[in-house]
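Just dropping this structure here.
Note that one protein chain of the assembly has been removed; the remaining protein chains are unaltered in position.
To keep things simple, chains are lettered A, B, C and D as they appear, and every chain counts its residues starting from 1.
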Amino acid sequence: MAAFVFYLFAAAAVLGAAMCVLQRNPVASAMWLMSTMFSLAAIFILLGAELIGILQVLVYVGAILVVFLFVIMLLNVARTSSDLRGPASLGATVVVAGLLVVELAALWQYTPRRLAADIAQAPAFADPARVFAAGAAARQATAAQGVVGALAAPLFQTYLVPFEVTSVLLLAAIIGAVVLAKRNI
Amino acid sequence: MPENTFLGPSLALSAILFSLGVAGVLLRRNAIVLFMCVELMLNAVNLAFIALAQFHGAGGQIMVLFVMTVAAAEAAVGLAIILAIFRHTQSVDLQNINLLRG
Amino acid sequence: MTRLDLSTPLGLTLALLPEIVLSAWALVVLLVVSWRHRSAEDSRLAGWLSFAGVAVSAAALAALWVNGVTSDGLAQMVALDPFRYGVAAVALLSAGATILLSLGYLERERLLAPEYYPLVLLATAGMMFLGGAEDLIVLFLGLELMSVSVYVLAGFNRANAFSAEAALKYFLIGAFASGFLLYGIALVYGATGTTNLSLGGAQLAGKPLGLMASLGLGLLLIGFGFKVAAVPFHMWAPDVYDGSPTPVTGFMATGVKAAAFAALVRVLMETFPAAASTWQPIVAGLAIASMVLGNLVALTQRSIKRLLAYSSIAHAGYLLAAVWPGTPVGAGAVLLYLVAYSLTTLAAFGLLAWLGRNGERDVTLNDIAGLAATRPGIAFGLTVCMLSLLGFPGTFGFIGKWYIISALVAEGQYALPVIVVLTSVVSAGYYLPIVMAMYMRPAPSADRYSAVRLAPTAAGAIAVAVAAVLLFGVWPAGVLDLAGQSGRTLTQTGVPIAGP
Amino acid sequence: MHLTHMVWLAVALPVAGFLVNGALALWRPQAKTAVSVVGAGVLLAAFVVALGVFAGLSNDPSQAPVIVRLWSWLPVGRLKVDFAFQVDQLAAVMLLIVTGVSSLIHLFSIGYMREDPGYARYFSYLNLFVVFMLVLVLGSNFPVLFIGWEGVGLCSYLLIGFWFSDKVNADAGKKAFIMNRIGDFGFLVATFFIWRAFGNLDFAYVSEHAATTLAPGGAVVTAITLFLFLGCTGKSAQIPLYTWLPDAMAGPTPVSALIHAATMVTAGVYLVARTNVLFAMAPVSSAVVAGIGAVTALFAATIGLRQYDIKKVLAYSTVSQLGYMFLGAGTGAYASGIFHLATHAFFKALLFLGSGNVIHAMHQAYHATHSHEDAQDMRNMGGLRQYTPVTFWLMLIATLAIAGIPPFAGFFSKDEILAAAFARGADAPVYYVFYGMGVLAALLTAFYMARLMAMTFFGENRTGERERAHLHEAPWIMTGPLVVLGVLSVIGGAINLPPFIGGHAALEHWLEPVLEPGLRFSHLAMPTGSAEYVLVGAAVAIGVIGLWLGFRVTLGRSIPVARAAPPDRGFARVLSRKYYVDELYDALVVRPLVWLSRVVLWRGVDQRVVDGAAVNGAAVVSRLAGGGLRLLQTGQVGVYVVLFLVGAVWILRAVMR
Partner (left out) sequence: MTSFLDSIGYGRWILHVLLLLPVVGVVPVLLGREAWAKWTALVVTLAEFVLSVGLWWSLIPGLGDMQLVTNAVWIREWGIAYRVGIDGISMVMVLLTTSLMPLSVLASWRYITSRERGFYALMLTLLTGLLGVFIALDMFLFYVFFEVMLIPMYFIIGVWGGTNRLYAAIKFFIYTMAGSLLMLVAIVALVWRVRAVTGQMSFSYSYLLEHASAAGAAAPWLFAAFALAFAIKVPIFPFHTWLPDAHVEAPTAGSVLLASVMLKIGTYGFLRFAVPFFPQVALSPAVSRLMVALAVIGIIYGALVALVQPDFKKLVAYSSVSHLGFVMLGIWGMTLQSVQGALMVMISHGFSTGALFLLIGMLYERRHTRLIADYGGLARVVPVFSLILTLVALSSIGLPGLNGFVGEFLVLLGSFAAYPWATGIATTGVIFAAAYLLWAIQRLIYNRLDDRENEHLRDLSFRELAVLVPLVVGIVWLGLYPRPVLTRMEPASRKFVEAVMPGSTPAATLGATAAIPGSGR
């Protein structure tokens, strides 16, 4: 059952991504991208990251993609003729991206056991249950504190520094966006 | 340990989506679409994080949170830049944006 | 030797004091400029305020460094070692010089938006996080903070199509490259179960690298390759350097590069020391390609700014060569070379910014012909810079190059140093014509540059940089020691966490 | 203080003369009287010193060479080359000849060069020449000898090109120097061989240790002597390096007499005699020396037959006579070689100075009438007997001497050489051939000398109607030295009268201490009794026949003046063009060398290959490569991304392996 759901959404995600790449209308591309993101959100939930799945929909689809659409509309570039590159580029794309996917997709062979074997100091100790103690602890924390609580605690304790950095990052982005986009400063 | 972690399939899907994003960057000339493809790549990476977070705890998920923030920040700045260039060239087609070369 | 416990709020605050000061100071400046952002005076005020921020941050940094602050136990998130301090110092140096150079430049080019300075401060904070990151998450966020700010700075001259194009190219390819880096982080995280560099290194030690870790390493190298503008990930660099306002170019060529190199060295030396046999050939390949291509293409450039852009690619090659050994000496060499290169490049871009008017893209060799006759000081300064970039004895650049060669040879590596020196010889083919044009060719018109005045701040900054280039060229003992000590701190610390 | 130790004074005096005259030449060229007094005075004084040295040596019962060390010149480790003079019997003879003949010629020059604007310069050069010539004959080791050896070449160069404004003269000087240098190459290599073999460069050491150090007839000694002889061929104008000497006649005539007849050109003979032990140990080399000498004697004599320039005839005659000396030296009759050297110095100097008088007279005549005829061409002379009687008689004496008519000096010396060659034929039959060539050369010598005399002094005068009135004998300062030389040409044979007419072979005995080491290796059984008389008779007969034929052939037909003379044809043309040897050298050596240097080495290797292809080529290739790579930088983000991904794929490939 879980497998069926996973592969269904996986197929949807790939289809959405492919259409996003191939659709000549930017608005259509954005829509297809949206579908991919939805599919991914579903997969996140399936993989036990419920909060992230929801945030995915909220932040990505609800905020970021909307901004994209907004800019597309603002600039009124939707009706331009196809911006797909010519056949030479297509060939290069197929070759390069093909090689890339071949190299990266080699990761499909990973099973938990193999991952455990990679991480463990010696093959004899490659027991997933022991190697992945942190994962199990996190699941227990989720069970005990709920999906938000399980993430909130580390976010504001262990990951306090990066969290603060993101605030500065957002500040910089805001200043930058204002400086660049405002008509008169 | 959950029954079905989909580790391998998730990583493979992540790779495929990433590569599709890369292909989009290669194929498209519209700066906005290009940037959307980059977002697709980030999403693919997020999937990898989530898949791996099943084994290593909250770090992966928190990382995805940060990535989303970064994506938002990039989107803000990136779209501002695209607006700026549009003011000069009245186009977001990268083929027309090659004053700097050589 | 002071130890700080990073798990306490106080410890963490103290450890991050320079970054915190800088970020907070950026906010203060922002507050000030939100009331005053109209006139040239306002811009200048913001500039001086920001410079003060850099100075205060530098003071905080010095306090950490002088007291030899280290972490009590495992360093989480940020490192507490002289290497971080050294890199932060380079970043602050770069920021301070950029601010000083910008003071006059922005007025001349009518770029009066005072937000420029907070952005410089934030970018610098990003550099310091990037260079000091002990955790891949902080590394990524620092990188993004820096990048986002610098994207904006590159496009800061909104009236200029070149500037906008530079920003767009930088941004698009930068975001694209961030995807690779992030993917690498994800895989390293998956393969080690941690994002901490030292812990990850402990995890990977003592056994062959698995597929996931290998791919993670490769993807990280790709991401860093972009940031340091190594061939073949360099293509953005000439265009972006060329199109950006010149002080920003100097900032990018020094601070950004320094932080990225520091992070690269830290990742390779703390997380992947065991995989040296895997990454060394790649680093060597990138280094060779960068040295060769950067120097060869620079030969064909007429515009000095673009020439320096290609030369910076070549210097990235030299720095990558210094990364190759993965030893403390190598790390020291990277640091020292960064200092030498930054001083020189800042001075060079500063002089170039002064020479150019109305968008200095077009300053060519012909334009500076006979400069020595009308402006001997400028000519002398630029000559020193060129010689230092060339790696000529008596200048700091030579000490840097010599340190790199030392670090390589110490590991029994001879091919790379030979390529370093041979490509340096090629580089003489474009550095010398600049000197030649200034001193040995007649001026097209006597008053070509006689009317222009260098802003005193910029002049001061350049003079200090040139003097430092010469001083450290002759008396390098102090900086050499400092760089050597900093390099030695970059050894693997920490303990394995997973598995008995 | 032994008298022989004063020998340095003989060198120092001309040095002083050179310096004084040189200074005068630069700053007071008009002070001709001072120049004359200094120039000739130092030589006369040097001659007196030479006499003293000679006396000192002859009073020395030990007969051992006296080494006068002046200073340490090249001390390097075991190499200890002192600037030292060696006074022994051979050196003493040469010292006397050089200072004596030089004194006479200096005196002669006072008259001959009187009108020349470069008078002071001339005397300074001439003094300098004497300095080097004395260093040459006195040097106690090879390097010091080499100072003189090269120094006389330098002076020869300077004096041949004395009238340097004329390109021909300057060319001749240069040619002399360079040809000498080719010889010097041989000398140097020989020196290196000697150093390697002996570890010492002193003559005394080499003479003493040669027998124990080297294998007789071995490769080393043969190589040493052949290279030495190469040096001699350059200095003494032997085949193949003789062509400079006829050209050297471009210099002032007294110079020809002094340098190119009496002294410098005989240095090669002196060197062979000086290193006689080495040559004696190398029979092959000796045969080469003798053979080259004989061939040169004959070859040069044939060329002398068809020359019209009076000095050219004498020049080829000199080459020929030098060939005789080498024939003698190569035969092992070193004393005979030196003997002929001495007599030749007398009569050839006389001939040259006599020709100088003739030229002087001719020149004065043409000068007075502003005519541009050639004052040295014998076709413009004729019948000068009546205008320059003193010169005529003196030159006649010299002619008889060179033709080998007894009892003149040349007869004895030449006869000894021929006899020695004949005697050597008993051991090595090839010497009979040399002997035959020598005899034939003697015939030709007599012939061309008779031709010279006939064309110059006999028959009708062809100088020109107007000019005839201006032909005069030279002043006493010029004829005076000639008279002295004339006397010496007559009685010079006395210094080494052979036993068969009751002499004691004085010179031979005198030289014995020096030549003894060589004689130990190659003893020469001179013919005695009837064989000796037959040889002597044949020699005299040859001389007489040659003279008779010469006068007869020359006076038997009318001689057109130079201007109107038809070009020679056939073999005569070959002779008058000197067998085209100069042209041959030019075509085979000079031109190819210049072509090689200019076209192949400079334009080809240097400019095209090294500089063009390698050095600038590297720069061009770098620039082209840069330009090519630059084409990638299209400004198109798409291209940048493709390249980025190529790199990415490569890196991922590399990490996965």
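Assume a residue touches a chain if its C-beta (ideal position, glycine included) is under 8 Å from a C-beta of that chain, and two chains touch if they have at least 3 such contacts.
Quantities reported herein were computed from a predicted structural model and do not represent experimental measurements.
Mind giving the shown chains that are in contact with the missing chain?
C, D
So one chain is hidden, and I want to know which residue out of D:Val137, D:Leu214, D:Ala237 or D:Ile303 touches that hidden chain in the complete assembly.
Selected residue, touching the omitted chain: D:Leu214.
Among C:Gly68, C:Pro281, C:Gly377 or C:Gly394, single out the residue that touches the unshown chain.
C:Gly394
Since one chain isn't shown, list which residues of chain D touch it in the complete complex.
On the side of chain D, residues 26, 71-79, 83, 143, 146-147, 149-151, 154, 157, 161, 164-167, 170-171, 173-174, 177-178, 181-182, 184-185, 188-189, 191-193, 195-199, 213-215, 217-220, 222, 593-594, 596-598, 601-602, 605-606, 610-611, 614-615 touch the unshown chain.
In terms of residues, what is the contact footprint of the unshown chain on chain C?
387, 391-394, 398, 402, 405-406, 409-410, 414, 417-418, 421-422, 424-425, 428-429, 432-433, 436, 439-441, 476-477, 480-481, 484
The definition used in the following text is that only the chains that are shown with their structure count from here on.
Using mean CA coordinates as chain centres, what's the gap between chain A and chain B in Å?
The computed centroid separation for chain A versus chain B comes out at 8 Å.
Between chain B and chain C, what is the separation of their C-alpha centroids in Å?
So the centroids are 26 Å from each other.
Could you state the distance in Å from the CA-based centre of chain B to that of chain D?
From the centre of chain B to the centre of chain D is 97 Å.
Quick check: what residues of chain A touch more than one other chain, meaning two or more?
85, 89, 92, 96-97, 100, 103-104, 106-107, 109-110, 115, 131-132, 134, 158-159, 162, 166, 169, 172-173, 176, 178-180
Of all the residues in chain C, which ones touch at least 2 other chains?
137, 141, 144, 148, 151-152, 155, 158, 167, 169, 172, 176, 183, 187, 190, 193, 211, 215, 238-239, in rising order.
State the interface residues of chain C toward chain B in the complex, per the touch definition above.
That would be residues 137, 140-141, 144, 148, 151-152, 155, 158, 161-162, 164-169, 171-172, 175-176, 178-179, 182-183, 185-187, 189-190, 193-195, 238-240, 242-243, 301, 306 of chain C.
Considering only the defined contacts, which chain D positions touch chain C in the complex?
Against chain C, the touching part of chain D is residues 619, 622-623, 625-627, 629-630, 632-633, 635, 637, 639-641, 643-644, 646-648, 650-652, 654-657.
Taking the complex as given, what residues does chain A use to touch chain C?
103-104, 106-107, 109-110, 115, 118-122, 125, 130-134, 158-162, 165-166, 168-169, 171-173, 175-176, 178-180, 185
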